[in-house]
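All protein chains but one are shown at their positions in the complex.
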Amino acid sequence: MAVVTNPQVDKGSIEKGVNYSTRVDKVGGRVQTVRTIRITAAVMLAFLLLIPVFWMGATAFKVRADAIATPPKIVFKPTLEGLIFLFTDRSVLNQARSKRLKARINELNWYERIALEGGQQITGPSEYVTRLRNSVIIAGSSTILAVALGLLAAYAFSRFKVKGESDLLFFILSTRMLPPVVVTIPIFIMYTKFGLHDTHIGLILLYTVFNLSLTVWLLKGFMDEIPREYEDAAMVDGYTRMQAFRKVVLPQAITGIAATTVFSLIFAWNEYAFALMLTSEKARTAPPTIPTIMGRGGMEWGTIAAGSLGFLIPVVIVTFALRQYLLRGVTFGAIRQ
Amino acid sequence: MFPDNQTSQRTGYQQRQLSDRSIQWLFITPTLILLALFNIFPLFYSLYLSFTDFSAIGTAAPVWVGFKNFSTLLNDPQIWKYFATTGRFAFLSVGLQTVLGFALAMLLREKFRGSGLITTLILIPMMLSPVVVGFFWKSIFNPSSGIFNYALGYFHPASAPGPSWLDSSSRALWAVVIVDVWMWTPFVMLLCLSGLNAIPDYLYEAAAIDRASAWFQFWRITLPQVLPLLMIAVLFRTIEAFKSFDLVMGMTGGGPGDSTELVAVNLFRIAFEGQWRTSYASALAYIVLVIIMAISNVYIRNLNKVRGEG
Partner (left out) sequence: MKKRVILAWLVVLSLLLVACGGGAAAPAEPTTAPAADTPAASTEVTSTTATTSTAPTTETTTTTATSSSGGGQAAVSTGDVKELKILWAQWDPADYLQEIGKKYEEETGIKVTVVQEPWPSFYNRAFTEFAAKGDSWDLVVGDSQWLGQGSSQGIYVDLTDFLKSNGIDKTVTPATLQYYGEYPLGSGKYWAYPTEGDADGWAYRKDWFENPEEQKAFKEKYGYDLAVPKTWKELLDIAKFFTRPDKNMYGAAIYTQKEGDAITMGYENVMFSYGARWQDPKTNEVKGIVNSKESIAALEFYKELYTCCNPPGLGNAFFQETNDAFVKGQAAMAMNYFAFFPALATDATNPHAAVTGYFANPAGPTGERKAALGGQGMSIISFISPERQQAAMDFIKWFAQEENQQEWADVGGYTCNINVLKSPEFLEIAPYNAAFAETMTMVMDFWNIPVYAQLLTPTQSELSGYIVGGEGKADEVLNRLADTHDKILRENGIIK
C-alpha cells in the first residue's frame, strides 16, 4: 500500500507525545518549564471545570439537610438515601403514619429503614431503570444509525461532485435550525396518526434525523482533511471504491467518527423536548424523568444528584471506551499538501 | 487480495466510473430520504400554520389569517427585547467558548502522562442533561448554600454574603452565560483538538528551519489549519444558542423580569405552558429560523472562503 505513515506521531500517541522542542532545536530547561506550566494549567483547569460534577457526586450521598446547609457542607456523613429514593416509589408519611410504621421497624429491611428515616414509605420500585433502559436503546440505536448514514453521506459530499452540493448541505443543516419546540407539534400530529407516538422506533428515527445534520457536517469536515491521494493510490493498486472507502478512508477518519459518535450520543441522550411530548409510558427516556424525581414538598437533592449521575455513567463509559480514537493523532500528515 | 491489474484495467476503470455515480447516490439518498420524511412535513406544516389561527389542543380547524401573526410579532417590542437578549447571550457564550475551548485545546495538545484522562474528564459537563445542569447550578449559585460564592471566597455567607446571581436582573444573564460556557467549552475544545492533531508536522518543521517565531507559527500555521473545524464548532454552538431553552428554564425561568428571557424560552411558553398558541408560535419559530439561516449563511460563506484558502 502506498500510504506513508508518520512514525513520529504514531509513537507520540503512546506516551511522550509530539515533542515540538526537538524540531526547534531548543531542548533545555526553559522548554521543560513551559511544559510543566502547561500541564499544571491544564490539570488545574480540568479540576476547576469538574468541581460542579464533584459537588453533584457529593450531593448524591447527602441527606436533605446537608444538601441545603448554610454554608455548604464539604464534609458530611454519607447516606444511601438518595440512591434508595431513586430506585423506589415512595409516599411521604405524616407524623401519625410515621409513628405507626416506626412501631414495627423490625419487620422492615435495611432500605425501608433508611427511607423511613427520611420520612417516607416505599411503595414499589421506581421507573428509573426502565427509563434508563429506554434511553440506552433509543440513544444507542439512533447514534449508530446517524453516524453510519452520516459517514456515507459525508464521504459522498467530500469526494464526489454532487449536483447542488451546497444547497443540499444547507438543507441538511437547516433541519437543525428550526427550534424543536415548534417541530414538535407537527411531528406529534404525524406520530399520533401513524402510531409512532410513544414507541422506541419513533424516537430513534427522530433523533437519527436530528443528528444527521451534525454527523454529515462534522464528518465531511474530517473527511475533507483526509487527502484523496490515499484512495487514489489504493485504487490504482486495484481496490474498488468501496474497498478503498472501507479499508483506507474509514481507518483514517476514526478520530472524526469517534468525536461525532460522542456528540450524537450526547444529543440523543439528553434530548428533552421531543421526549417529553412524544412519549408517555412505554418509550419515555430519562431526561423527562428527572424533574419527576425532584421530590415532594422539598427538593430531594440527593435523589436528583444520584439520578443525574446514574444517567451520566453510560455516556462517560462510551466516551472512555472511544478515548483512544478520540485523541489519537491523525496519521496522514506526511503526504498532505 | 488485489484483482489482476493487467486484465481488468479497462473494464475495472469503467466499472469504477459507473459505481462512483451509484455509490454517490447510494451514500446520499438514505440521508436525504430520512430528512425529507421527517422534516419536510413539519417544516411546511408549521409554515402553513404560521399563517393561521390555530391551537393544537383546540377543537377548531386552522383558520387562515394571512400575515397577521407575523405583523403582530414584528410590531411587538417585547419580542425584539427577547431577540436582543438572545443575541447578547449567543455572542457572549459562543465567544467565550471559542476562546476558552481553543486555549484548552492548545494546552492539551501536547500529550503527557494522563492527558487522555484529563481530556475525557473535561468532556463531562457536556454530557449532562441541560435540565439537570439548570437545577444544579441554581443551587450552586444560591448565595447561602451554594458553592459558587463559596469558591469565590465568601466563606461566611451569613455574616458576609456574596453577590446574588440569579436574583439580580443585571447578573442573571451572566450566570446563564457562565453555565453555558462551562457546559459547552468542551465541545469546542474537542473539535479544536482534532483539528490541531491533524496539522502536519512538516509545516512546523519548515517554519523552524526558517527560524519563524512562535507567534508567527501560531498565526500562519496553527490558526488557519484549525479554523475550518473551529468554525463548524462555532456554527453549531451559535445555532444551539438560539434554540437553547431547557437550561434557562431550569435556572431562572427567564427572570428576574425578562432579563434572561431568551427567544426560545418565550417560544416554549407560547407553544406550550397552557397557552398552546400553535400558529403564533410557528410564526415566531419561522422568524427565528430566518435569523439563524442568515447568520449561518454568513458563517458558511466565510467557512468556504477559509477552506478555499487552506
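Going in written order, the chains are labelled A and B, and every chain counts its residues from 1.
The rule is short, and it goes like this: a residue touches a chain if its C-beta (ideal position, glycine included) is under 8 Å from a C-beta of that chain, and two chains touch if they have at least 3 such contacts.
Bear in mind the structure is a predicted one, so any value in this text is a computation, not a measurement.
*Asks:* Missing chain touches which shown chains?
*Replies:* It touches the following shown chains in the full complex: A, B.
*Asks:* Kindly state which of the options A:L48, A:I105 or A:I201 is in contact with the chain not pictured.
*Replies:* Looking across A:L48, A:I105 or A:I201, the contact with the absent chain belongs to A:I201.
*Asks:* From the list B:G153, B:G274 or B:G308, pick the residue that touches the absent chain.
*Replies:* B:G274
*Asks:* Determine and list the chain A residues touching the chain excluded from the picture.
*Replies:* For chain A, the residues touching the absent chain are 64-65, 68-70, 91-96, 98, 116-120, 123, 137, 140-141, 145, 188-190, 192-196, 199-202, 204-205, 276-277, 280, 282-283, 288, 291-292, 294-299.
*Asks:* On chain B, what residues meet the omitted chain?
*Replies:* 21-22, 25-26, 29-30, 33-34, 36-37, 40-41, 44-45, 48, 56-59, 61-62, 138, 141-146, 157-159, 161, 164, 166-169, 249, 251-259, 261, 269, 272-277
Everything below uses one rule, namely that only the chains that are shown with their structure count from here on.
*Asks:* With centres defined as the mean C-alpha position, give me the chain A-chain B separation in Å.
*Replies:* Using C-alpha averages as centres, the distance is 15 Å.
*Asks:* Using the touch definition from the top, list the residues of chain A that touch chain B in their complex.
*Replies:* 6, 8-9, 12-13, 15-20, 23-25, 35, 38-39, 41-43, 45-46, 49-53, 55-56, 67-72, 149-150, 152-153, 155-157, 160, 162, 166, 168, 170-190, 205-206, 208-209, 212, 214, 216-218, 221-222, 224-225, 235, 237-242, 255-256, 259, 262-263, 266, 269-270, 272-273, 286-287, 290-291, 294, 299, 301, 304-305, 308, 311-312, 315-316, 319-320, 323-324, 326-330, 332-334, 336
*Asks:* Okay, in this complex, where on chain B does chain A touch?
*Replies:* Answer in residue numbers: 2-5, 8, 12, 15-16, 19-20, 23-24, 26-28, 30-32, 34-35, 37-39, 41-43, 45-46, 49, 56, 104, 107-108, 110-113, 115-116, 118-132, 135-137, 139-140, 144-147, 150-151, 155-158, 182, 185-187, 190-191, 193-194, 197-202, 204-205, 208, 228-229, 232, 236, 239, 242-243, 245-246, 264, 267-268, 271-272, 278, 281-282, 284-285, 288-289, 292-293, 296-297, 300, 304, 307.
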